[in-house]
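For this depiction, one protein chain was excluded, whereas all remaining protein chains were kept in their positions.
Order as written gives the chain letters A, B and C; numbering starts at 1 within each chain.
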Amino acid sequence: MTEQIVLLAGFEPFEKEPVNASWEAARLLDGQMVGGARIVARQLSCVFDKSREELGAALDTLRPCLVVAAGVAGGRTELSVERVAINVDDARIPDNAGAQPVDRPIVADGPAAYFSTLPIKRVVHAMRAAGVPAAVSQTAGTFVCNHIFYALMHALAGRDDAPRAGFIHVPYLPSQTAARPGVASVSVEIIATGLRVAIAEALRPGPDLVETGGALH
Amino acid sequence: MTEQIVLLAGFEPFEKEPVNASWEAARLLDGQMVGGARIVARQLSCVFDKSREELGAALDTLRPCLVVAAGVAGGRTELSVERVAINVDDARIPDNAGAQPVDRPIVADGPAAYFSTLPIKRVVHAMRAAGVPAAVSQTAGTFVCNHIFYALMHALAGRDDAPRAGFIHVPYLPSQTAARPGVASVSVEIIATGLRVAIAEALRPGPDLVETGGALH
Amino acid sequence: MTEQIVLLAGFEPFEKEPVNASWEAARLLDGQMVGGARIVARQLSCVFDKSREELGAALDTLRPCLVVAAGVAGGRTELSVERVAINVDDARIPDNAGAQPVDRPIVADGPAAYFSTLPIKRVVHAMRAAGVPAAVSQTAGTFVCNHIFYALMHALAGRDDAPRAGFIHVPYLPSQTAARPGVASVSVEIIATGLRVAIAEALRPGPDLVETGGALH
Partner (left out) sequence: MTEQIVLLAGFEPFEKEPVNASWEAARLLDGQMVGGARIVARQLSCVFDKSREELGAALDTLRPCLVVAAGVAGGRTELSVERVAINVDDARIPDNAGAQPVDRPIVADGPAAYFSTLPIKRVVHAMRAAGVPAAVSQTAGTFVCNHIFYALMHALAGRDDAPRAGFIHVPYLPSQTAARPGVASVSVEIIATGLRVAIAEALRPGPDLVETGGALH
């Protein structure tokens, strides 16, 4: 019998930061067993097209039963479980290879958006029960995180056996904000706990909770 | 020759507020001529399905050459020109008729999202040039504002002669935040100026600016 | 009979801003009659020692019955009526003459702090009644605003006939934040209304309201 694999993707550092909290947390979980499946952590480049190729290769090789991609949302106070990926790149800063696309579709003839197929309400519920600050987010931005989230959902779209997949943004680590008053952080252990709980919850079959996670605007 | 009409929709008050800044600004502009077209302001109910019927009726009657729907995003500091409407209602609070849908598609078999057809970068640029705090926003939330934005774009989708259309969120008015320290506001004159400038810019043909208005997350 | 004078001080621009909202509002009020007194607006340099000399000269010349000094607190959402000035300069950036004192007492043997002698709760109450976002603030910072506030109270301390005096911080103007998403502003008319109402209220004798304006931290 083949082992069940959970692909947990994190990103390399960007925007002059020394570390990327998503990767620091992901590598803590690499190799751990959750709900009968083994977590395999993979680091993605913070580069628009390259990250997508790396993700595609990992999907092909690992054939995961669940995919959680994670990235940093600097300044947020909680782990945010993204609801939707939109079909546009609009980079406020260059990516790590110097590319800065503006209003470019990610997939030329792709749909305007894809919704996460994670049970996002259950995931938030489980994170909070574990003491991890968490919320549903209605936007993953328009930079490499949204790009990879959209590319991930597009790669899986239409497959009969598509695994659940989605994206979770995580805050900065405390060491990154030590000298930045007013900028929130969450420690790597708590981020890792949140991701682990999210994976465990997403591995459990069944429909999502009917519980509001919406935003007035 | 028939007169060109710009439909400017604003909302009635909700969430126990005495006024709705979007409507207060819209009615200041009602009847004004901009770029050869006449602005017709219409107030929408803050009720999921009813607002959509009201908007549909206005589209049928007025046959506008441009549609700008506006609503309040309490707490934001600037006018936000929304980029995308998503196909989900997820109400954190009940609407004015007591309905509180959770994770319900707005259009059962509709696409996951629609992008604004306003030249959003040009609109932001023009607002800022007029001294009006403005930015592109990547989410219109999941309440009645996103609902009407999605319904608007869905109603126009596929029409050969579809007018440009989009949604702009506006902050609270100062009178609403007088006793709420830390909550931002913008005066009604500045909001009205911003909406007027947005309409003028959107009436001018031509492609959008290639200028970043993206978000890292 | 001599005319009653209200000295309303505002500051010149600093930190590379093109304007200073405190002065833009003050000069709108210059010469206006409020409660039987005439407002005289004076612009102060954003320079530690020089501003104090300018203020001292204005006090000597005008012999005001009320002194309100105003400055900008960029990023705040409301007019803040300062409660207390502390005896320290600690400059995060250089002043307009290049001086950047760190942890230097303003008055070598002065008390650690002075409280405003404005009826700060009544002033906030009156501003809010006029629809102006307002709150008591527990800190005026440690830059030139706090410096002039402390120097003002020190100059008046111990005088039998000392007029009421205090400091009010005001937000940026909308034109300053047009391209700065997330940074709050208040229009100059509303700031001027707030300062005018504050002056009118402070001119009325009687004790302050017993109404909380405190902060948990």
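By definition in this document, a residue touches a chain if its C-beta (ideal position, glycine included) is under 8 Å from a C-beta of that chain, and two chains touch if they have at least 3 such contacts.
Computed from a prediction, not measured in an experiment: that's the story for all the values here.
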Displayed chains contacting the withheld chain: A, C
Residue of A:A57, A:A97, A:A162 or A:A178 in touch with the missing chain, whole complex considered: A:A178
Candidates C:L55, C:V84 or C:V132 - the one touching the absent chain: C:V84
Among C:L44, C:L59 or C:A140, residue touching the chain not depicted: C:A140
From C:V19, C:A113 or C:L156, residue that would touch the chain that is not displayed: C:A113
Residues of subunit A (touch criterion as defined above) contacting the omitted chain: 77-78, 127-135, 174-175, 177-187, 189-190
Residues in subunit C touching the chain absent from view: 15, 71-74, 76, 83-84, 86-93, 100, 102-103, 111-115, 121, 136, 138-143, 145, 169, 208, 210-217
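To be clear about the criterion, only the chains that are shown with their structure count from here on.
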Subunit B and subunit A - chains in contact with each: none
Same or different contact residues where subunit C meets its copy subunit B, judged by the half mark: same
Most centrally placed chain - per-chain CA mean versus overall CA mean: B
Distance-maximising chain from subunit C - centres being C-alpha averages: A
Chain centre separation in whole Å, for subunit B relative to subunit A (CA means): 30
Gap in Å, rounded to a whole number, between the CA centres of subunit C and subunit A: 47
Inter-chain centre distance, subunit B versus subunit C - centres from mean C-alpha coordinates, in Å: 38
Contacts with 2+ other chains: residues of subunit C: none
